[in-house]
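Shown here: the complex without one of its protein chains, the others still in place.
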Amino acid sequence: MKENDLIKALVSLNEKAKKYGINISQEMSKLEKKIGLAKSIRKYDRKKTKDAWDQVKLARNIERPKPQDFINVLIKDRIELHGDRYFKDDKTIYGGIGYFDDIPVTFIGTRKGKNLKDNQLYNFGMPNPEGYRKSLRLVKQAEKFKRPVLFFVDTPGAYPGIASEEHGISEAIARNLFEFSSIKTPMISIITGEGGSGGAIALSVAEKIIMMENSFLSVISPEGCASILFKDPSKAPLAAKSLRLTATELNKQKIIDELIKEIVPLHIDSKDGLSLLEKSIRKHLKEIMALNSDELLNKRYKKYRKIGF
Amino acid sequence: MKENDLIKALVSLNEKAKKYGINISQEMSKLEKKIGLAKSIRKYDRKKTKDAWDQVKLARNIERPKPQDFINVLIKDRIELHGDRYFKDDKTIYGGIGYFDDIPVTFIGTRKGKNLKDNQLYNFGMPNPEGYRKSLRLVKQAEKFKRPVLFFVDTPGAYPGIASEEHGISEAIARNLFEFSSIKTPMISIITGEGGSGGAIALSVAEKIIMMENSFLSVISPEGCASILFKDPSKAPLAAKSLRLTATELNKQKIIDELIKEIVPLHIDSKDGLSLLEKSIRKHLKEIMALNSDELLNKRYKKYRKIGF
Amino acid sequence: MTSLIVNHIKNIFKYNIKKREVNVEENSFLQCPQCKSMIYKKDIDKNYGICIECEHHFQISNKQWKNILLDEGNRIELFGEYTANDLLKFPAYYDKLKSLKRKNINEGISISEAKLNGIKVLVGIMNTEFIMGSMGAVVGERITLMFEKGLKEKLPVIIIARSGGARMQEGIVSLMQMVKTSASIKRYSDGGNLYTVVLTNPTTGGVTASFAMLGDIILAEPEALIGFAGPRVIQQTIKQTLPDGFQRSEFLLEKGFVDAIVKRSDLKEKLTKILKIHNYK
Partner (left out) sequence: MTSLIVNHIKNIFKYNIKKREVNVEENSFLQCPQCKSMIYKKDIDKNYGICIECEHHFQISNKQWKNILLDEGNRIELFGEYTANDLLKFPAYYDKLKSLKRKNINEGISISEAKLNGIKVLVGIMNTEFIMGSMGAVVGERITLMFEKGLKEKLPVIIIARSGGARMQEGIVSLMQMVKTSASIKRYSDGGNLYTVVLTNPTTGGVTASFAMLGDIILAEPEALIGFAGPRVIQQTIKQTLPDGFQRSEFLLEKGFVDAIVKRSDLKEKLTKILKIHNYK
């Protein structure tokens, strides 16, 4: 913790210096060495994280808090609810009810591991159709009981496996998009890390999309894009840049509603980031909970309707 | 065909004689022998079919027309629709759209075979959860497009297998009962043969229940009941009688809305029976299609609500 | 095929007679069917009917259930005026009903209006001492009346489910209770009301295939047998060994049909949390 405090102080100093146009990078290096933090500092140099590929790597950092961590911090008195009522309980999807502040909410998150064992348990964050169907069931229940829904998304995408296709992963994603578009309860989607393609967007139909600074949302993974279009998987960094997938970029394009700064990247210390996120959710929730259901659905429809032209 | 004509004529003669209190059984026997029909006649002696157990056997007669035969005769220009959109297309359930007279309808039937091969294909008429979920999907589509639904039911019951339980046969049946109770489109259920327990009732939530004379509807099979309550499977005939499961009995109790006479049992000749059924469906359809959806749902609710007290 | 399909209620009967030993004597020892320990019945009773060695959940009486779930005082028994009739004059049924009534055992479900940690609720507790908690006209009627009352008065409904299924001795009337109860739950649900069901050992047949699977939230006790057909019937039909833990709560959780498994000792607290988050006070 002492280390983290020092890091935060250094980063803050560096930020302020930059703000006033003073270059202190040389002094910073010396300070870093002095307190033996060179490696840590480099990990989250904010200038460097402006590079899309670095941001992708930060989003995927194994020590970065996962959606279940976000949920466990932000949602109180949780009750996890299981199962799709058709075939399976997909452990990758963490869904249930709890309180945000004093507001009963339904939460849906993609679970990811921070080690191999958990990653196997959670299928590396890649949901099967059953996971999406569970999410739909819980969202419909939220609608019935007039609870807002909070999504926490960090997934490489839907799982590409035999059973996943057999059980209709396409249908499950499409069904979520279709149904979520007219669910009569406020919905907010928070992208916390990787926002991988259809598997992520199936949990991102909402009035408000909030992204953590070191998260991304993309039509395809940079590696996939590089290998298909540039015929060279090693060109993933170029693909990441070309896809304009970072939270910062998407915020600029007004695709999303808010970007939550990570002064310190979350894998080093998540307290400040989560606190900012909490405030943001509070603000947006207040706004959309004041809407009647027609206004809500129109807002949601228009949000996506306008993208493209 | 010539044989059938003779049989029908004989039966009709016998019926009329009885009606006027004339006993011609001796003469009948002679006539039967004379034209070599003794066996056939015995098969459908109407006096004998009044016995519950014989009626059960008639309902199960392998040569009796199966729901798919009813559908193929009564519904024109059919398009079969497949799949539950979750896991499987259950071939036991025959579902689709077509015309009854000039009215677009959705039909749902349980398929049964008339030989071992077909019976294996159709799982001896026992649906899996996927079949019930397909039926729910098609019924919801009927509601969307304001088409009446016609069910044709002949099943020993839902399938008691591993996958059936794994995939939630209980949930699938319960879900049908729950959803069908408030589907805003007219529904008629026709019991054509065996009406086996929960597996049959899951396709019998309707404003009108019509039963063929040689069909039955029961909380449990007579064999099952005999073996549990009388500790002796051979007492199935007693169980059949005690359960009061025949169409005639259920009609007397006003549980069902109409009983369709089988002057000739359907496995010998189905023409007259189907023609009577067609008229009955036409009449009931006309009546319930005139109701608005509140009236419809109230009628359906009250139909079941009143049973018991 | 038909003889293959059923029989399951038979097996469930057997199953339960074995487990019901718990109801015999006050000061007796019991052998836990799971860990085989010999345990004082009173120690089990004090522990929510849970084995103190291995947490096996014994079946307990309706009275015990009420004491576990409901606040003291102000427990109103509802719909007790509906009692079973031998509608079909079914062999031996009349005598059975008479003897149960003599023992003052009151049908397959009892309905209470009461408070659960201060929250007003309607609770239906099924009663396996009455013909295996099977559903006939009375069970169906009481459940339906409970949901109709819940709809009208916007009260949350809780059911402790345990049953051998539909009651054969009432024939078609029993079968139709599946529709009747499910239809009343649909209306109750469309009114925005909360129905929580707790599946306990055993919940089978037409009860599982109707109201027991229709909870907004479906809880289950550990290791409870929950299914439509009974395990032995299935084994007879398919002539294969059944997977380990087949049709047990944990199996249903994995297969996606149960929201959570809750120990009986935690149930009241869990239900309280569920009720509060649904804005019942």
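The letters A, B and C name the chains in turn, as written, and every chain counts its residues from 1.
The definition used in the following text is that a contact is a pair of C-beta atoms (placed from the backbone, for glycine too) under 8 Å apart; a residue touches a chain by one contact, two chains touch by 3 or more.
These figures come from a predicted structure and were not determined experimentally.
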item: Displayed partners of the chain not shown (whole complex); value: A, B
item: From A:Ala158, A:Ile210, A:Leu259 or A:Leu296, residue that would touch the chain that is not displayed; value: A:Ala158
item: Omitted-chain contact residue, chosen from A:Ile169, A:Ile190 or A:Met212; value: A:Ile169
item: Residues from subunit A at the interface with the omitted partner, ascending; value: 60, 124, 126, 156-158, 160-162, 164-171, 173-175, 177-179, 181-182, 194, 196-198, 201-202, 204-205, 217-225, 227-230, 233, 238, 242-245, 250, 253, 255, 300-301, 304-305, 307-309
item: Residue numbers in subunit B that touch the chain omitted from display; value: 77, 79-89, 97-99, 104, 130, 134, 141, 144-146
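The rule is short, and it goes like this: only the chains that are shown with their structure count from here on.
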item: Central chain (by mean CA position); value: C
item: From subunit A, the most remote chain by mean C-alpha position; value: B
item: Highest C-beta pair count, chain pair; value: B-C
item: Between subunit C and subunit B, distance of the C-alpha-averaged centres to the nearest whole Å; value: 32
item: Intercentroid distance (Cα basis), subunit C paired with subunit A, Å; value: 42
item: Where subunit B touches two or more other chains at once, by residue number; value: 167-168, 171, 175
item: Where subunit C touches two or more other chains, by residue; value: 189, 255-257
